[in-house]
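Omission of a single protein chain aside, the complex is shown with its protein chains in their original locations.
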Amino acid sequence: MTYSELDPEVVQWVEMLQSPDLNDRLVAAKTLQHLGDEDTIESLIVALKDDSPKVQEIAVMALWEMANPIAIPPLLKCLGSTQPEAVRVEALAALKEMVSPDDLLTLLDEVQIEDETVQLNVLILLRKIHDAQALPYIAPFFESKSPALREAAVVTLRYLNQVVRFEPALALASDESEEVRRSAILTLGHLSDEAVVPTLCQALTTDADWQVRRNAAQALDLQSTPAAIGALTSALEDEHWQVRKFTARALQRVADDTVIPSLVKALSDEYSDVRRDAAIALGNLGNPEVLSALKQTLDDPDRDVQIFSGRAIQKIQDKLAETTHA
Amino acid sequence: MALTTQRVDVPVIVDESKCLEKCTACIEVCPLDVLVKNPETGKAYMKYDECWFCLPCEKECPTNAITVQIPFLLR
């Protein structure tokens, strides 16, 4: 587009964007951002390569606000390790809003660029697209030397629709990095390989990191299988209360009478969330033997515990009445 | 009627050494329209003590010349 075709209101700013004076370029970029005239996109794309990181950053913001897909490829070029951090952060935020399934092939090209920063950012963007075609392209990162890339890849895997089995993810459950294990365990909650449940039970009961154990309880909640009852029962004694809390939650969906003593013990846990979630689990189990234990929590200092334990009692009594009538 | 001028601690502080004369970014985005240019210096300042501490002025400033404090009475 030549100047003569531009709105007279914007021409002066487009010219000023090329001024040798940095302050002028800053004002011009900012003004163009506020004007939001799509005819200035080309000039703003050029400004992505300005000498000043601040001008680049404002150009990214301006292109983000216009949200024209033409700007996606040049913005992707702002994600690399040679870019100033502020520009990279802003460009990633912009692209998270702008990318669509149409950009899949472009992203898959970018993820093969030998630059860890680019690869990390593109793995994040692929989560916005949910396309299983990305799987072969993210697979190599499961064996990357970089823990950050292994972690990003296993998180992205969770976002790919239709992917239900992927063995390399299992290995990351015993990765040397806690961050990787925490994410891998959560992803396993969504997979159905045979080894998933035993792996999660193992992590729940033996991992040294409590957040890994907590995530394993959450993942087993998703899996919802009786095969996990044993591991969940012992995890009710975990030293960290959040592990106990999410374990009690998982036991709301699968449990049998063998868990009752541990759940009753959890009714007097130091943490109200554990007490509440244990009360719900006991209500769901429906065994009248626990009624007296539940009644003792009706004057719990925490309102939630009172309410949910009242409901659990009601549930057990309703079930009892039903069986008596039948 | 008798009026007096009171000193007030204002939330929006402009670093005049960084503020650009040609720029009006902060003034345009302020929902309460409390910022204006000093006609003598061309620098922005907070003319009216009516701030919602919402920060767009600070975020939009291309030279990081603006700092917004929580208004003194709330701080």
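Per-chain numbering from 1; labels A and B assigned in written order.
Simple rule for what comes next: a contact is a pair of C-beta atoms (placed from the backbone, for glycine too) under 8 Å apart; a residue touches a chain by one contact, two chains touch by 3 or more.
To be clear about the criterion, contacts and distances are computed from a predicted model.
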Name per UniProt, for the chain absent here [options: "N-acetyltransferase", "Succinate dehydrogenase/fumarate reductase, flavoprotein subunit", "Integral membrane protein" or "MarR family transcriptional regulator"]: "Succinate dehydrogenase/fumarate reductase, flavoprotein subunit"
Contacting the left-out chain in the complete assembly, out of A:Lys77, A:Lys96 or A:Arg253: A:Lys96
Where the missing chain touches subunit B, by residue: 1, 3, 28-33, 47-48, 50-56, 68-71, 73-75
Subunit A residues touching the omitted chain (full complex): 34, 36, 65-67, 93, 96-98, 128, 130, 158-159, 161, 190, 211, 242, 245, 271-273, 298, 301-307, 310
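Here, only the chains that are shown with their structure count from here on.
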For subunit A paired with subunit B, centre-to-centre distance based on mean C-alpha positions, whole Å: 39
For the subunit B and subunit A complex, residues of the former touching the latter: 20, 22-23, 25, 28, 60, 62-63
Interfacial residue positions of subunit A with respect to subunit B in the complex: 23-24, 26-27, 29-31, 34, 54, 58
